[in-house]
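Accompanying notes for the structure given below.
The complex appears here without one of its protein chains, the remainder shown in place.
And now, chain A:
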Amino acid sequence: MKFLFDSDTWQEIYGSIRKNKVRTAITIIGVLWGIFLLVVLLGAARGLENSFNKLFGNFATNSVFVWTQSTDTPFKGFQEGRRFTLTMNDIDVLKSEYSDEIKLLAPRNQTNNLIIKDFKSGDFRVSGDYPILDQIQKKQLLYGRFLNQNDILSIAKVAVISEDMYKQLFEINEFPIGQYIKINSISYKVIGVYKPSNTVNFDGDCAYIPFTTFRKVYNTANKVDWMMITANEGTDIEQMEKDVLLTLKGLHKVHPDDERAFGSVNLGKEIGKITGFIIGMQFLTWFVGIATLIAGVFAIGNILLITVKERTKEIGIRRALGATPKSIRQQIILESVFLTTIAGMLGIILGSLVLFLIDTAFGQGEDATLINPTVNIPIILIAFVTLIVLGTLIGLIPAHMATVVKPIEALREE
């Protein structure tokens, strides 16, 4: 190992590299391209993944939404095209029947209303909700708080409004909490202002009021517009969706094969598709990156082999002057390792630079498509070490070739 710290060793390598500028450049570019591609592809894949994660980030991804439409099959004396609504009874039945599978179940009622504050007004959606909504889709609160159990029990006339409502109805810099707004001529105290998710958003700009208050004010009795169900971890969400729908069909005297009676969206299934896509892309990235890296290393081996052939005579001269086979081998292998290392480092630096540019161009702002395109340091280190090991191994071949010929044969070479 002493030879590694010997300035002469490096002097020799510098000399041979300087002599062979073109082939050195080609070699470096081969490996550089491989690791550059690996870094950029991995980073871009990560960025895309991050973007998808952000898209669903504030949503419990194992959720199913269910609502009613109209039947498409006559059943038990009912005509086809019958309309019906979900009820609180459905909620209770589902909760008890699927207590193992269901984590959260949020019944919801919604309507559109004129909302007035002093002399300003606007048409907005109003939603009657339980506090658990905040667990299904996290609400980013700018002021105050979200609904709580107390609001439900006391049937409080309180509202959590969106940022846009606040801007539209309030004066600039006016503190919203504790102020009153009128929805359908009834006064509600503002208890929170939230920022709606700009990605997956089912509610739009919506004023959340307690579910119980909504029922009382709009006289909805037992009726439920739609529900959001979140499954416990480990639950087969597609199976749960099927089972829940079947139970609901039974409760509402709908034909078990009726396709239209209930509408549902399975967020888990949708996300599964995207996750599959991301995994596929990561696999492709690794495949392309590693294949390119290996090709690069082989290029190094190949070029070193050519170099050794080109320099057979020089090696013969060195051996006549007393170079041992070991010193010749060391020099060739070190040259290989040195070139791969330099190329690898340049590749990582250039790759990081490109990722930085991607981040600046596509990673910033509200609708960023590649958020935080980064690569793990350990992954890069592993790639780098692999590269150096491969560089050493591939360097062994030309190094061996250089020392098997007799010195006189090497010298005779022209």
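Heads up, the rule we're going with is that a contact is a pair of C-beta atoms (placed from the backbone, for glycine too) under 8 Å apart; a residue touches a chain by one contact, two chains touch by 3 or more; residues count from 1.
By definition in this document, contacts and distances are computed from a predicted model.
Peer 1: Choose one: "Acyl-CoA dehydrogenase", "Nitrate reductase beta chain", "ABC transporter ATP-binding protein" or "Manganese transport system membrane protein MntC". The correct choice is the protein name in UniProt for the chain not shown.
Peer 2: Listed in its UniProt record, the absent chain's protein name reads "ABC transporter ATP-binding protein".
Peer 1: Return the single residue from A:Ile172, A:Ala221 or A:Leu321 that touches the missing chain.
Peer 2: Of these options, the touching residue for the absent chain is A:Leu321.
Peer 1: Looking at A:Leu4, A:Leu153 or A:Ile408, which makes contact with the chain not pictured?
Peer 2: Missing-chain contact among the listed residues: A:Ile408.
Peer 1: Can you name the residues of chain A that touch the chain not displayed here?
Peer 2: 7-8, 11-12, 15-16, 18-19, 313-314, 317-327, 403, 406-408, 411
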